[in-house]
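To start, the structure under review is shown below, and the notes come after it.
Some chains omitted; the rest stay in position.
The letters A, B and C name the chains in turn, as written, and every chain counts its residues from 1.
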Amino acid sequence: MKLHVHTHLTRANFTLAVDCTLPLSGVTALFGRSGCGKTTLLRIISGLDPAANSRVAIEQTSGDITVWQDSRQFVPLHRRRIGMVFQEPSLLPHLSVRENLLFGFRRTPEAERHVTFDDAVNLLGITELVDRPVHALSGGQAQRVSLGRALLRNPQLLLLDEPLSALDTQTKREIMPFLSRLANDVDIPIILVTHAAEEVEQLADRVVFMHQGDIERIESLADAILRPDSPLFIDRGAASVLYGELGAVNAHGLQSFGNRDIQLWLQPTGVTQSPALQKQQKTRLRIMARDVSLALNPIPDVSIQNQLPATIDRIDSPEGGRVVVVCHLQDGQVILAEISPWAKAQLNLHVGQSIVVLVKAVALLN
Amino acid sequence: QNLTVVAAASVRHAMQDIVASYQQQFPDDAIRIIFGASGGLTTQIINGAPFDLFFSADTALPQRLYDEGLTTGKPVVYAEGRLVLWSADLDASTLTLHDLTSPNIRRIAMAQPRTAPYGQRAQEALTNLGLWDVVEEKIVFGENISQAARMAEAGAAEIGLIALSLAVVPPLNDQPFQLIDRDLHAPLTQAFVITRRAASNPIAHRFADFIGTPEVTAILRQHGLHS
Amino acid sequence: MLSLSAAEWQAIGVTLKLCLYSTLILLVIATPLAWWLAQRRTKVRIIVQALVALPLVLPPTVLGFYLLLVLGPRGAIGSTLESIGLTHLAFSFTGILVASVIYSLPFAVQPLQEAFRQLGQRPTEVAAMLGAGPIDRFITVILPLTRGGFIIAATLSFAHTLGEFGVILMLGGSIPGETQVLSVLIYDHVESLNYAAAHRLSLLMLAFSFLTLFVVYSVNRRFEVSKL
């Protein structure tokens, strides 16, 4: 399934200009700074803002195209089977929690009711809330009910505008796998607006980066994570990216990655094992500089298995007392290590020196 | 000092002429006239309205004020009204009360007998002719006689049983009318009283005296208020 | 004390019928009109809104008179009706119903309009996204959320029709069983200085109205939506 969106919307200080085709499978994260147009884009897709000159169409896997909006037609919202969680709490105030949850469910053909009331209520931990009036909910509870209501609509497309922002970590962790299953197993594509890199990492199959009303790029999660300058990880310090091929999983449950010259072992995850990646010749890993240590020689008898010979290209000392050492591996790829100034002194590190980089497996692809 | 005269709506035109004529003779007497429904005016006088002279459309209401001790003297009859048949579309002068049964006449306008003397008398006349039960369902009631006249004038009622005093002034005077025999109903005598508050108002008495003059009688007759 | 005459019973029947019908009709007419007026204001909408309030400005008897001119056999509407074989509307229940509707229109439209305006877009958007079509949305979301406005519109319309007699008197002709309503009877009693009867009927009407309003407001309370 694919989503075609073409729109050009102008407001006083803001222009949204989008012309893109989004693969609609799994979870698509919409990522961008506050005010960049994420909500606006969702509203155009959903038909809530039927901006002129817009075209919104769904292309089925079969190639059939359902046009939701173009210059000649406009499918009314209630015929679109979209589930939406608004950014603001938007429960219907005259209905109880139960009635809110069932509002869309009741209007869904029975054959389509894959997510049931009990499913949603249990998943979201709102069993005890169902008979309350909605004004007796806390902020996070209201957000969960909103999400449940959208899920129970059993939609063909889920548009979620920061649906987890008011939730505590534990609740989030309970809900995220469900969303993932919904997208991948039940095949309900999700477009998810979020500011949290963890949500993107754990849920998204691809990321749409928006910037001031433009779609800057659309990348697979792997690509998005691997870009050293990815906006996703702006707060996590320097990182480097290694190209290589994914290999088989060994007897110890680790998967190999690398090329003729370098080899790393990593913990298999959903991403590394996705059929798409398996088929790809080359794939990439993202390694946070702070997960990389340096040694003068290979170290036997240590639990850090990923040890690669490298040569120091540069030694940076950014502020904050940490030292970033830029090295290249045997195949020429660059890797960054973040160490303490004292370690630098002790090891007497200098440009051109041959060293060994130690990468904790756990740091890979996360 | 000045004088406030209140008068039933049905004597409006006559009263305006009477006052005009009075003021020619007594130009220094300040007089204002207020018109209203007789019942309403009576209620107001009972409740302290600043009215000096009350010209009713009947005799019962002034009598009541007298009985309650709100007047300086007994009611004085100043006029007698007459009922007429009047129509906007038909030539009423060719019709009699009996014609009211005709199917051409769908609606008959008259005043509400409960509140208006003209309505009471009209009902009496029809009853005396044995027509009341026959035409009752065609009748529409105005709250007062002028409202009944308006219903007829607008053509909404084919015919109206209205006051002669209204049929002789615009806008009704361009259509002929038929006088109703005064013997068919009790007389439509109309009386006035001087209220107690005007007891010491010389203008009130002057004006009351003026009512008895032939001039006024002429004006009243002119307006169909034979006395 | 409350032994009523046949005429009074008849008047009660006519009155209730008139009030109920006109309230219902008003809600039916006023709802789309108010909805339309509640949308983004344009000059046309402002003009219509001002027009809606105009029936209030004329004294009822005068309004009744003008309606008599228009709805009677010579008037634009009355004569049209006659020409297509119907009867004109003067002195008929239909006529006073039309008049009541026109006269009370502002009381129905304005509270509804404000209720719709206050409601905002979000609830409708939510309901649409959840699969509710326009009528469904109206019944399940808009109506309950603007119930306060509807209650006000309905009670003001009902009470106002109950008390109004000027328009009805002029246009209705006070025909027992057809256009003679309670308010006219009370008025008659007062005019003919029959105060005891007036008091009795007034009291009856006040008591009935009070009870009705009390019940309506009590029921409304139970369904009231808490606002944040």
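Side notes on the structure shown:
The rule we apply is simple: contacts are C-beta pairs under 8 Å (C-beta built on N, C-alpha and C of every residue); 3 or more make two chains touch, one makes a residue touch a chain.
Keep in mind that this is a model prediction, so the values were computed, not measured.
In this file the complete complex is built from protein chains present as A x2, B x1, C x2, though only one of each kind is pictured.
What we mean here is this: only the chains that are shown with their structure count from here on.
The chains that touch chain A as well as chain B are C. With centres computed from Cα atoms alone, the innermost chain of the structure is C. Distance between Cα centroids is largest for the pairing of chain C with A. Centre-to-centre, using mean CA coordinates, chain A is 92 Å away from chain B.
Averaged Cα coordinates give chain B a centre that lies 35 Å from the centre of chain C.
Chain centres here are Cα means. That of chain A falls 58 Å from that of chain C. Touching of two or more other chains is recorded for no residue of chain B. The touching residues of chain C, counted against chain A in their complex, run 122-123, 125-133, 136-137, 140-141, 144-145, 223, 225-228. For chain A in complex with chain C, the residues that touch the partner chain are 46, 48, 76-78, 81-84, 86, 88, 90, 92-94, 103-104, 107-108, 133, 135, 149, 153. Every residue of chain C that touches chain B in the complex is listed here, in rising order: 61, 65, 68-69, 72-74, 78, 88, 90-91, 169-170, 172-175, 184, 187-193.
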